[in-house]
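Notes to accompany the following structure.
For this depiction, one protein chain was excluded, whereas all remaining protein chains were kept in their positions.
For chain A:
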């Protein structure tokens, strides 16, 4: 098996950036619904289309749902692809202070089963045995 296939099996997307803004501000962009929608560009943008009535091919934009938050540190979204029968995936945003008032920003998009909503409290165990 090639390295590529091993990478595929991990099937996580991890991206890291340093953002030119303080963590408090990035936090708002991640958690205030209107702000999040403006950069994630999801279906919440066009409520007049009532996506729940025609979910199949409305557009290619995914939809998301806030799962849990750890203030100024972590936000997790359940992620859905429109127009496919993909199950939910998990998007995790982690932020921390960086020098010069910037923010370290880490995005993880994984296919692992999204945690059940019952475990929706802050400080829930992050890692599962793999």
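Everything below uses one rule, namely that a contact is a pair of C-beta atoms (placed from the backbone, for glycine too) under 8 Å apart; a residue touches a chain by one contact, two chains touch by 3 or more; residues count from 1.
Simple rule for what comes next: contacts and distances are computed from a predicted model.
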**Study point:** Listed names "Osmoprotectant transport system ATP-binding protein", "ABC transporter domain-containing protein", "Ger(X)C family germination protein" or "ArsR family transcriptional regulator", with the criterion being the UniProt name of the chain not displayed
**Key:** "ArsR family transcriptional regulator"
Revision key, fill the gap. Touching the hidden chain, out of A:33, A:71 or A:87, is A:87
Point to revise | Residue numbers in chain A that touch the chain omitted from display | key: 1, 5-6, 8-9, 11, 13, 15, 17, 19-21, 25-26, 28-29, 35, 38-41, 84-87, 89, 105, 107, 109, 111-113, 128-130
